[in-house]
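As you look at this complex, bear in mind that one protein chain is not there, while each of the others sits in place.
Entry: subunit A
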(Lines give C-alpha, C1' and ligand atoms only; values in the text may rest on other atoms or scores of the structure.)
Protein backbone atom coordinates (compact mmCIF):
# COMPACT_ATOMS: atom_id res chain seq x y z
CA UNK A 1 0.00 0.00 0.00
CA UNK A 2 1.43 3.41 -0.96
CA UNK A 3 0.94 6.68 0.88
CA UNK A 4 0.11 9.31 -1.70
CA UNK A 5 -1.40 12.16 0.29
CA UNK A 6 -1.40 13.70 3.76
CA UNK A 7 -4.01 12.39 6.18
CA UNK A 8 -5.09 12.55 9.82
CA UNK A 9 -7.05 10.19 12.05
CA UNK A 10 -7.96 10.24 15.73
CA UNK A 11 -8.23 12.89 18.42
CA UNK A 12 -6.10 14.37 21.20
CA UNK A 13 -8.57 13.18 23.85
CA UNK A 14 -7.53 10.90 26.69
CA UNK A 15 -7.39 7.18 25.74
CA UNK A 16 -7.10 8.13 22.07
CA UNK A 17 -4.30 9.19 19.75
CA UNK A 18 -3.73 11.39 16.73
CA UNK A 19 -2.02 9.93 13.69
CA UNK A 20 -0.54 12.21 11.03
CA UNK A 21 0.73 10.76 7.77
CA UNK A 22 2.55 12.31 4.82
CA UNK A 23 4.18 10.84 1.71
CA UNK A 24 7.99 10.57 1.71
CA UNK A 25 10.25 9.12 -0.94
CA UNK A 26 12.65 6.32 -0.15
CA UNK A 27 12.16 5.81 3.55
CA UNK A 28 9.72 5.12 6.36
CA UNK A 29 10.04 7.53 9.26
CA UNK A 30 7.93 6.83 12.36
CA UNK A 31 7.83 9.31 15.27
CA UNK A 32 5.97 8.35 18.45
CA UNK A 33 5.12 10.79 21.23
CA UNK A 34 3.24 9.38 24.20
CA UNK A 35 2.27 10.35 27.72
CA UNK A 36 3.14 6.80 28.75
CA UNK A 37 6.27 6.33 26.64
CA UNK A 38 8.38 5.25 29.64
CA UNK A 39 6.01 2.46 30.67
CA UNK A 40 4.63 1.35 27.30
CA UNK A 41 6.93 2.78 24.61
CA UNK A 42 8.17 -0.61 23.43
CA UNK A 43 4.65 -2.01 23.21
CA UNK A 44 3.32 1.04 21.34
CA UNK A 45 6.15 0.82 18.80
CA UNK A 46 5.53 -2.91 18.38
CA UNK A 47 1.83 -2.34 17.62
CA UNK A 48 2.70 0.46 15.19
CA UNK A 49 5.41 -1.54 13.42
CA UNK A 50 3.27 -4.69 13.19
CA UNK A 51 0.40 -2.67 11.72
CA UNK A 52 2.64 -0.95 9.17
CA UNK A 53 4.19 -4.27 8.18
CA UNK A 54 0.79 -5.96 7.75
CA UNK A 55 -0.37 -3.13 5.50
CA UNK A 56 2.92 -3.18 3.59
CA UNK A 57 3.80 0.46 4.26
CA UNK A 58 7.45 1.00 3.31
CA UNK A 59 7.62 4.73 2.67
CA UNK A 60 6.23 7.81 4.37
CA UNK A 61 6.34 10.01 7.44
CA UNK A 62 4.13 8.90 10.33
CA UNK A 63 3.74 10.98 13.50
CA UNK A 64 1.79 9.58 16.43
CA UNK A 65 0.61 11.60 19.43
CA UNK A 66 -0.60 9.02 21.94
CA UNK A 67 -2.81 9.92 24.89
CA UNK A 68 -2.82 6.53 26.58
CA UNK A 69 -4.75 4.54 23.97
CA UNK A 70 -5.20 0.78 24.15
CA UNK A 71 -3.44 -1.33 21.52
CA UNK A 72 -6.70 -1.92 19.65
CA UNK A 73 -7.31 1.85 19.42
CA UNK A 74 -3.76 2.50 18.19
CA UNK A 75 -4.21 -0.16 15.51
CA UNK A 76 -7.61 1.22 14.42
CA UNK A 77 -6.51 4.86 14.20
CA UNK A 78 -3.28 4.01 12.37
CA UNK A 79 -5.13 1.83 9.86
CA UNK A 80 -7.71 4.60 9.33
CA UNK A 81 -5.01 7.17 8.67
CA UNK A 82 -3.21 4.85 6.23
CA UNK A 83 -6.40 4.06 4.32
CA UNK A 84 -7.17 7.78 4.08
CA UNK A 85 -3.64 8.49 2.84
CA UNK A 86 -3.32 5.61 0.40
CA UNK A 87 -4.57 4.93 -3.10
CA UNK A 88 -7.65 2.75 -3.43
CA UNK A 89 -10.34 2.12 -0.87
CA UNK A 90 -10.74 -1.66 -0.99
CA UNK A 91 -9.99 -3.09 2.48
CA UNK A 92 -8.25 -6.45 2.87
CA UNK A 93 -9.75 -7.45 6.23
CA UNK A 94 -7.21 -10.19 6.68
CA UNK A 95 -4.52 -7.50 7.02
CA UNK A 96 -6.52 -5.46 9.55
CA UNK A 97 -6.10 -7.98 12.39
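Please note the rule applied: contacts are C-beta pairs under 8 Å (C-beta built on N, C-alpha and C of every residue); 3 or more make two chains touch, one makes a residue touch a chain; residues count from 1.
Following the convention adopted for this analysis, contacts and distances are computed from a predicted model.
According to UniProt, the chain absent from the figure is "Citrate lyase subunit beta", selected among "Acetolactate synthase", "Citrate lyase subunit beta", "TonB-dependent receptor" or "ABC transporter permease subunit". One of A:16, A:35 or A:65 touches the chain omitted from the figure, and that residue is A:16. Looking at A:1, A:21, A:48 or A:69, the residue that reaches the missing chain in the full complex is A:69. Residues of subunit A in touch with the missing chain: 9-11, 13-17, 69-70, 72-73, 75-77, 79-80, 83-84, 91, 93, 96-97.
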